[in-house]
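The complex appears here without one of its protein chains, the remainder shown in place.
By letter and in written order, the chains are A and B; residue numbering begins at 1 in each of them.
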Amino acid sequence: MDDPILPKTTPTNVVDAISTIVLDKEPQVRLALACLLAGGHLLIEDLPGLGKTLLAHALARTLGLEFKRVQCTNDLLPTDLLGVSIFHREENGFRFHPGPVFTQVLLADEINRASPKTQSALLEVMEERQSTVDGETRQLPRPFFVIATQNPVDQLSTHPLPEAQLDRFLMRIGLGYPSVAAELDILRGEDRRVRLAAMTPVLSPKELLDFQAVTARMHASTALLAYLHALVLRTRDSDRFRYGLSSRAAQALLAAARAWAVLRGGDHVLPADVQAVFPAVAAHRLGLGADTAKAEAAAREILATVAVA
Amino acid sequence: MTRSILPWFAAPPSWSGLLLALALAGHAPALPTWALAGLILACMSRILPPAWPALAVAGARLVLLVILTGAAWFHGGVGLAIRVGLLAVLSLKWAESRVDGEHRLVVAASLLALALGILAWQDLLGFIWVTVGLVLALAAFHARVGGAGARLGNALKRLALAAPLAVVLFIFFPRIPGPLWDVGYTLGLPLTVFAEKGQTGLGMSTTLKPGGSSLHGPGSERPVLVAEFKNYVPATALLYWRGPVFYDYDGQAWHLDADFPNRARMLKEGWRRSTSFKDSLAEARQLTDYSVRLSPHGGLWLFGLDVPAGLTTESYISRDWQVMSITPMREESTYRLKSWLRYRDAQPLDADLRRRALALPAGNPRLKALGAELSHAYEEPRTTFATALALLNRGGYRYAEDAPFPGGPEGYDRLWFEHKTGNAEQYAGALTVLLRAAGIPARLVTGFRGGKLMALTDFVVVKRQHAHAWVEAWLPGQGWSRADPSDLVAPERFAGEAGKAVQPKAAPRPSQAPAAAAPSEQIARPAATAPAGGGLKLPDLEDWLGQWVIHLDGGRQARWISGAGLKGPGWLWLLAALALAVAGVSGAGWAWSRWQERRAVPADERAWRGFARRLREAGVVLDPAECPSRLAARLEADRPDLAPLAVPVIHLWTRLRYAPAGADTAAFRAAARRFKPNPF
Partner (left out) sequence: MRVVRDPSGLDATQRHLWTGLYPTPGGVFLLLTTLLLLLTAINYANNLIFAMAFFVLAAWGQAAWEAWRNLAGVNVGEVRTVSAHAGEIPVLHVRVDSRRAAQGLSLSWRRLNGPVNEVPARGQTRLVLPVPGLERGEHVLDDLRLTATDSLGLWRMSRSARKATVLIYPAVERGVALPGAWGEPAHRHMGGDALEGIRPYRPGDPLVRVNWKVAAKRDDLVVNQFDGGQGSAAVWLDLAGEVGGLEARLSRLAGQVLAAEEAGREWGMRLGEQCLEPDSGEAHRHACLTALARYRES
């Protein structure tokens, strides 16, 4: 890595730092970080109590980012997220009270409990990276990274995200149960929330933005693009998926692969990078339903049938 | 197959039309002007307004067809009517063709019409016609979207690609000489059809009037006999099918014995058994075994080859060596004979026969004088004989099948000294007269010579056109010896098949005729007709065509096969060679395309594939869906033996493939090539 603006700290340090809190989940941590570097948003779909919130929190802490959390419920209104203008008698005028989206890392817990209107307000903000309330447009801070969680089991009185909207998330990952060793470690160890509070940032926000810039410029050769395109085409040709990957999904895949290459410390994208992020990026866009594991298995099958160019 | 209206030259109609025009042009010289105009009119009916009722158009076309065919019938008979009729049908079909399939039909039929049209033109023009026709036909068959250029380009490309295979087929396809019904004769087609009594010509008739027979004209294609040879077929030039033998010339015509056919006398003078006949020969070699299927000619001759070695039932050998039937041949019959093709007679000549073989009627004084001069010049009859033949050989004589015989009491004189143009029978008569004048007993033998070898089979079909006449002279110590004036005058006439083998025997070498002792001016004058030896000629196209394309025939193929030292049925060898050559050409084509395909792969990728192949050979399971970087990791973990050599190659490859520009391709290729896990 001979890029002049490249910071001395590598993102790998971040992964290591988070891994001290979120035990035995390095692949997921890496994917989450890659998602952040690629400038996308992350959807974590798994059972409660497996450390979704902890991961989001740890990510924010190690990167020194401002962190806010919203617990979604069915009466959460868009204004509760975006903020409202409230009349102040003393000023004899409206003053804007920013909602929780005005932060750098937003954890939207159990997003499927929010009403569709609220969901779409959040998705719009995620896409636009700005919020328009009362006719006034306000930029969100940079970087802006949304981690939404979804509980796939408890479906009663919920509004699962429409499949078409899942496209707004760069990746969907599941956390899964920790290994025996990790679980014992969790049981034995001190409360990780305490450790979390004691964490110091490994990367400055400036460095993070630099890394994002490096990611965007990461070299992807023609051969690599051809391979990536073949993967995308494969999803379109197959009858097993309701939707093939869109062009936007292809772009997302490339962005994620670039981020993975940065995490690996390379100066160009390899097919292995594409392969590493492909299940997380593609699985939720193929219309295979909410079962993350099954969808990712289908995505891996595609990987196995397309030759590396 | 598109039905859309394409620009004019990209459209099928114009190409099938051009081909049709070419075919019509090929027929044009043989057609009357009005027929040609009618055909052009038929083609023009294509531009009839589409608004016309279909029935009216069809009716008009039918009327045109009937008028053209009818007029051709009145003008030139059935042949012309068929030709004009078929061409008219083709033209009208083209005029009404609208969809691609119809045009393809027209193109196919036009190719046939073109072939029939150029039948008579065996030359450069025909070659051009065929070439242009092929290009047009393939352009018309174009099945892709594209303009005139694409069509022509593709047609030329197809022809070029087809060329090797076509050449191989052309060279090795066994040539069965036509017409096809000749093949039918060998398969047993009856020979009776044309054998009317009394219409016997040279080779069968009991009298021979010089100039009275023609080998051309109607009936010349009629088969006389079909012979099937056992074991081997001799060169056809060696086949002398013996018919009537003449001694008596009355100044007008040659006649058989006065009491012919006197069976009792002939049986007495001849041989009932072939073994007793063989005793009369000093030498008999080259036994040939053959069966003959003879057309019923009403005569007694069974046309055995010179000279008989085995007889069939109801037959005997006459005094003059013919194989004779006891009863006239009135029905087609098949019999088996044997003959010696090389022989030397050892029989004495009895006085009566000698008298008849030397008898000369009045007339032809100049030939008699020349004969007398020859007999004075040479003591030895053999030398006299050779000199006479040399005169014929080098006297500037020309052979013409239909040459008119001068006639009259000096007919042979004028042929010999003035006209110098004649046919086999005329020269044979003249030579007989000359030899007799020189004191050498001579007889005129008629029959057939050669025949059509059904290439690559063991059949020889002898037709009326093979009728022939030659001379036999009686020489002391040699008996009756054959001299064939045709070989002396026109050596090329029978040279097609082993002609060289015949010539030395019949024509004496010049050294045998001592020129120093030339008795007369005519004898001394060396003829300049001998083939000129020197002088390199630039091969021009027409020559080349003639040699390699137009005159490649069964004989030439047979010579290749015998030249290659192969025995057995020729067609089998040819088919084997054909199959081999086709396989070779196809294999070469396949290899060439493989090579092209390989060449289309960039060098780096080729190197990588070779590397991957060697890895596989070294026992590494490769997964095409695996990223090379993973492969490198796997090798390091699982195959430490290969890793030190292989992993750098893989890293170079991934850099080449995925890293920013500037990677070292040469280093990669070298490293990939160096990787040889199994040197042994």
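Please note the rule applied: contacts are C-beta pairs under 8 Å (C-beta built on N, C-alpha and C of every residue); 3 or more make two chains touch, one makes a residue touch a chain.
If you're wondering where the values come from, they're calculated on a predicted model, not measured in any experiment.
S.K.: Out of B:Ala35, B:Leu92 or B:Val130, point to the residue that touches the absent chain in the complete complex.
M.R.: Considering all chains, including the one not shown, the answer is B:Val130.
S.K.: Quick one: say which of B:Gly477, B:Gly584, B:Pro624 or B:Pro660 touches the chain that got left out.
M.R.: Touches the omitted chain: B:Pro624.
S.K.: If I consider the whole complex, including the chain that's not displayed, which of B:Leu189, B:Leu552 or B:Ala667 touches that chain?
M.R.: Going through B:Leu189, B:Leu552 or B:Ala667 one by one, B:Leu552 is the residue touching the chain not shown.
S.K.: Against the chain that's been left off, what residues of chain B make contact? List them.
M.R.: Residues 1, 100-101, 104-105, 108-109, 111-112, 114-116, 118-119, 122, 126-127, 130, 133-134, 137-138, 141-144, 154, 158-159, 161-167, 169-170, 173, 175-180, 549-553, 586, 589, 593, 597, 600, 624-625 of chain B touch the chain that is not shown.
S.K.: Contact with the hidden chain only, please: which chain A residues?
M.R.: Its contact residues with the unshown chain are 74-75, 77, 79-80, 84, 86, 115-117, 157, 159, 226-227, 229-230, 233-234, 236-239, 305-307, 309.
As a convention for this text, only the chains that are shown with their structure count from here on.
S.K.: Distance-wise, how many Å sit between the C-alpha centres of chain A and chain B, to the nearest whole number?
M.R.: 86
S.K.: Please output the residues of chain B touching chain A within their complex, sorted ascending.
M.R.: 623-630, 654, 657-660
S.K.: For a test of understanding, state which residues of chain A touch chain B in their complex under the given definition.
M.R.: Going through chain A, the ones touching chain B are 219-221, 223-224, 267-272, 275, 303-309.
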